[in-house]
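A single protein chain has been omitted from the complex, and every remaining protein chain is retained in its original position.
So, subunit A:
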Amino acid sequence: MSGSDTTRTILLHGALLAGLAALDFVLPDYHHGVLARVMVLSVFAMGYNIAFGYTGLLSLGHAMFFAAGLYGAALPIYHLGWSVWPSLGAGLLAGLVLAVIVACLALRTLGVAFMIVTLMFSQVFYLTTLYFTTYTRGEEGLVLQQGMRTLALPGGHISLANADVRFWAAWTLFSLTLVITLFLVRSRFGRALVAIRENEERMRMLGYDVFASKLAAMAVSGTISAAAGAAYAVLFGYAGSGFASIQYSILPLLWVLLGGAATVLGPFVGTLIMFYLIDTASSYTTPHMLVVGVALILLILYFPKGIVGTIRAKWLRWLP
């Protein structure tokens, strides 16, 4: 990447983050809440994008990593009375450990087999959350009361139930993940992941340990997804089994495909559009998913590489 491309990249992403920050002051309450939720879910999509977009690992089990973060944070708060910071740490750790274990086994397979194996692991995780209903409250879920969601900061305590605090917390997590992703995809590791996606055998012939690189990619991807899950639990005060279901493995795939796989901004764009598409369609008609389906078909017809992916392919070649 040339110097001018780097400058343009920094300016574009800086402008996006500044624009999102500015929206805190102008958005009405409803959209303010939606944007906070979209930013957190975008982090999930960005995590998924590391595995799918950059490394070519089509996982159908990422819901388990999101849910590992969600329950990893919510269970200690709910049952053990932990505070927010250690609970967030527990959520991240749960996602990382689960991702490493699942990847060690699933990466022995390729292609369709990898999809099926990750899906099976995810279903086991989902059924486990239902089996231990005593602790997880199954589909009904755990509701974390306002008092449980107080964040200790050097200046004092703040409540994450407050809409503004929630927005800024979501923005901070989103910004951090965006910067990490930008750094990651331009790094030696990130370039190696793209090369593995392009031609795994060739990388092996050059002397790269492909298994180790894919394992690392899954660990990073799973941890970022878990970070989104943990943040979701403490910011929105809810953890239910539904987040471990297959729907939450399909959604990040759709968000990433719609926004543009292997693009840094694609996951955010895809999540935002999908969220509002469902939201708007459901306010007009009961079979709203039909409308969403048609809209998605049209988008894919005109933006075959996803929205940001097509923009990059046709006009802005420098987009990361």
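Everything below uses one rule, namely that contacts are C-beta pairs under 8 Å (C-beta built on N, C-alpha and C of every residue); 3 or more make two chains touch, one makes a residue touch a chain; residues count from 1.
Everything below uses one rule, namely that contacts and distances are computed from a predicted model.
Colleague: For the chain that is missing from this picture, which UniProt protein name fits: "ABC transporter ATP-binding protein", "Carrier domain-containing protein", "Sarcosine oxidase subunit gamma family protein" or "Phosphoribosylformylglycinamidine synthase subunit PurS"?
Modeller: Answer from the UniProt record of the missing subunit chain: "ABC transporter ATP-binding protein".
Colleague: Among A:12, A:124, A:194 or A:254, which residue is in touch with the absent chain?
Modeller: Touches the omitted chain: A:194.
Colleague: Among A:82, A:132, A:208 or A:238, choose the residue that contacts the chain missing from this document, as touch is defined above.
Modeller: Residue touching the absent chain, from the options given: A:208.
Colleague: If the hidden chain were put back, which residues of subunit A would touch it?
Modeller: Residues 2, 188, 191-192, 194-195, 198-199, 201-210, 262 of subunit A touch the chain absent from view.
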